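Quick one: this structure, given as structure tokens, is what I'll be asking you about.
With one protein chain held back, the other chains of the complex are shown just where they sit.
== subunit A ==
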Amino acid sequence: MGSMLGDWPSFDPLNFSQLRPSDPSSPSRMTPVTYCPTHDRCQPPPNQVIASESRNILLRNMYKRTEDKLRSKRPASEILITDQGLKHPRTSTAESPF
């Protein structure tokens, strides 16, 4: 099979097929974790990269609550005008180098 675990017996022959054979030059390198969908109702977008959000959960909660308050009671006509100014950036802010 060529996997790191050699030809050890396994319940499902397809198990451990993702593991690459150990490279003699860098024996401890692991492949990046791959998330496999557990259902086939929809396919994940291709080339999707899952990373953790840099903003912590407390701040995320505070931003979400403020956004909900600002969004929930506004009439539709005003959303178009004021959305630019009030919308907080959704994307996680990168650490600024200072």
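What we mean here is this: a residue touches a chain if its C-beta (ideal position, glycine included) is under 8 Å from a C-beta of that chain, and two chains touch if they have at least 3 such contacts; residues count from 1.
The working rule: contacts and distances are computed from a predicted model.
K.L.:
Select, from "S1 motif domain-containing protein", "Phospholipid-transporting ATPase", "Light-mediated development protein DET1-like" or "Checkpoint protein", the UniProt-recorded name of the complex's unshown chain.
P.N.:
"Light-mediated development protein DET1-like"
K.L.:
Which parts of subunit A are in contact with the chain that was left out?
P.N.:
55-59, 61-63, 65-66, 69-70, 72-75, 86, 88-89, 93, 95-96, 98
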